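Omission of a single protein chain aside, the complex is shown with its protein chains in their original locations.
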Amino acid sequence: MKVLALLGSTRKNGNSEYLVNKIVEGTDHTIVSLAEQHIEPIVDMRHTEEGFSPVEDDYEELVQLMQDHDVLLFATPLYWYGMSGPMKNFFDRWSQYLRDERFNLKEELTKKKAYVVITGGSSAKIKGLPLVQQFQYIFEFVNMEFTDYMIGAGVKPFEIVNDVAALEKADVWNKKFK
Amino acid sequence: MKVLALLGSTRKNGNSEYLVNKIVEGTDHTIVSLAEQHIEPIVDMRHTEEGFSPVEDDYEELVQLMQDHDVLLFATPLYWYGMSGPMKNFFDRWSQYLRDERFNLKEELTKKKAYVVITGGSSAKIKGLPLVQQFQYIFEFVNMEFTDYMIGAGVKPFEIVNDVAALEKADVWNKKFK
Amino acid sequence: MKVLALLGSTRKNGNSEYLVNKIVEGTDHTIVSLAEQHIEPIVDMRHTEEGFSPVEDDYEELVQLMQDHDVLLFATPLYWYGMSGPMKNFFDRWSQYLRDERFNLKEELTKKKAYVVITGGSSAKIKGLPLVQQFQYIFEFVNMEFTDYMIGAGVKPFEIVNDVAALEKADVWNKKFK
Partner (left out) sequence: MKVLALLGSTRKNGNSEYLVNKIVEGTDHTIVSLAEQHIEPIVDMRHTEEGFSPVEDDYEELVQLMQDHDVLLFATPLYWYGMSGPMKNFFDRWSQYLRDERFNLKEELTKKKAYVVITGGSSAKIKGLPLVQQFQYIFEFVNMEFTDYMIGAGVKPFEIVNDVAALEKADVWNKKFK
C-alpha cells in the first residue's frame, strides 16, 4: 500500500508531522508539506463559458501524486478550528482538477482510502469535531472511503509524545500500511 | 454602525456578494474581497524564540479596517464544506496580529459584532453547519459576539434571488445596520 | 397535503406549540402531543431469536397516523441540547415498527417530507445544531426528505412572538401546506 501524507502545518517538526512520521515509518510512502508547495487559490470559473484556465504552480504534480498512491493521509494542526489555509487552498483546487480531462482524478479518488490526523490543544477533541464532519462531507462528495481519523493533543513542539492513545493509534495504522 | 464586509468568494458577482450588497445597502460600510487582497498564509512562529516576522502584504490594512468598524460581516460560499481558502488564510493570520503590539486587535475584537453569510447548494443548510460551528468557536475564542448567521441557497449566478427567507433576513439585518 | 405535527414539549402552550399552530393554521392537519401519549421506551430485541414483542401502548396509532399524512412536522423545545425525552422514545420505537410486517412503515416513510421546529434560548441557534444534524441522520437513514428546519428563540411562554424571522418562516411553510 502506497501512502501519500499531505501535511497542512506551516511549521517544521510540529506535532502532526511527528504523528505522520510514526504512521508511515517503514511503509512505501511520500510526504508532502503543502505549505512548501506553490498552490494558488482556486479561481472559481465553474459558471463561465471559458471554464478553468491552466495555473502555473505545483498543483498538477500533486494531482499525479494522489493518483499514484492508495492511501491519502491528511494531517493538519487545528488552525482556528479548521484545517490550515494551505490545506484549504489545496482542497479548493479539486474543483478545477475534477473537471480536467487530462487527469483521471474524479474516478481515481473513489479508489483511495482517506485517513485524517488533527492535532491541537486539549479542547481539540471537541472543537475539532466540526472539522472531522467537514472531512466526512468532502470524502463523501468524491465517494472516497473515510477509513479513520484521530485527534491528537499537542500544541507546543513534541507535546504529542504524551498522548499515549494517539501514539497507539499511529502504531495500529502503521501496521495496516506496511 | 460601521459595517466591514469581508468576502471569501473567488468569483465576482456571486451569490454571497449579492446578499452582502443587500445587507449593506444604505449603511456606512466597507466591502473587501479577500481574494483580491495579497494575503500570505501564516507561518507559525508561536513557539520560536524570534516570534513572528513582519510580512509584506496587505494584511495590516485589514487589521486597521477591522479595528475601525463595529460589525464584521463574513460572507463566503461553501467551498468543500468550509470557508474559502483565501478567507481561511485571513483567519489564520489572526494568530500573528493578536500578538502584534503595534495593533490593539485582541481587545478591539471583543467589541465587534460578528455576522456570517454562507451560500451553497440545497444541501448547504445541513452541510454548512460544521462551518457555522467553526465560526462559533472562532468568535468565542476572541470573545466576539456572534450575533447571527444565514445559509442561503445559491450556486449558479443569481440563484440566490429565489431564496426568499435569505432575502428577508438580509433586509432585517440591513435595518439593524442603518 | 396532510400535515402531522408531533409535539415534543412537556408543557402546554409552549413556544414550539405556538409555532406549530401558526404553521398548520387552515391546513388539513393533526396535532399530537407525544408527552400525552403512552409511549413505552424501546426494548431492544433486534439480536434475539424471538424478536420484538407487541407493546400495550398508544404507539400503533401513531404509526397509522404517520402513514396517513404527507408531511411530518417534528417540533421540540431544546431540552439539554437535544429533542425531549418523550420524542426520543418515539423515535427509538421506529426500530421496532420498521420491522413490523403488519405495517408498511419503512416504505411509507420514504414518501413523507420532514420539517423540524426547534425552540430554545438565544444560544439555541448554535447549540441546537447538533440536534439538526441528528435529525438529518435520522431522515437520511429512513430515506425521507428533510425539507427544512427552523430554530426559534423562545424560552418563557410566548417569547417566540418576538422572533420575527421564525414567524415569517412559519408563514412560508403554512402557505406551502395549504
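In this document, chain identifiers A, B and C correspond to the written order of the chains, with residue numbering beginning at 1 in each.
Rule of thumb we're sticking to: a residue touches a chain if its C-beta (ideal position, glycine included) is under 8 Å from a C-beta of that chain, and two chains touch if they have at least 3 such contacts.
In this text, all values refer to a predicted model and were calculated from it rather than measured experimentally.
Going by the stated contact criterion, tell me the shown chains that border the hidden chain.
Spelled out, the missing chain touches these shown chains: A, C.
So one chain is hidden, and I want to know which residue out of C:62, C:83, C:118 or C:160 touches that hidden chain in the complete assembly.
Looking across C:62, C:83, C:118 or C:160, the contact with the absent chain belongs to C:83.
Looking at A:37, A:67, A:136 or A:174, which residue reaches the missing chain?
Going through A:37, A:67, A:136 or A:174 one by one, A:136 is the residue touching the chain not shown.
Among C:42, C:118, C:151 or C:166, which one is in touch with the chain left out?
C:42
For chain A, which positions touch the chain that isn't shown here?
Within chain A, the residues that touch the unshown chain are 125-126, 129, 132-133, 136, 146, 148-149, 164-165, 168-169, 172.
Footprint of the hidden chain on chain C, which residues?
Against the left-out chain, chain C lists 9-11, 14, 35, 41-45, 47, 77, 79-86, 88-89, 91-92, 94-95, 127, 129-131, 133-134, 137-138, 141, 156-157.
Everything below uses one rule, namely that only the chains that are shown with their structure count from here on.
Among line, ring, star, complete and other, which one matches the pattern of chain touches?
Contact map by chain: line.
Same or different interface residues for chain A and chain B, judged by whether over half of the residue numbers are used by both?
Both copies touch with mostly the same residues.
How many Å are there between the centre of chain A and the centre of chain C, using C-alpha atoms for each centre?
Chain centroid spacing, chain A to chain C, equals 38 Å.
Which whole number of Å gives the spacing of the CA centres of chain B and chain C?
Distance between chain centres: 35 Å.
By residue number and range, which residues of chain B touch two or more other chains?
In chain B, the residues touching two or more other chains are 129, 133.
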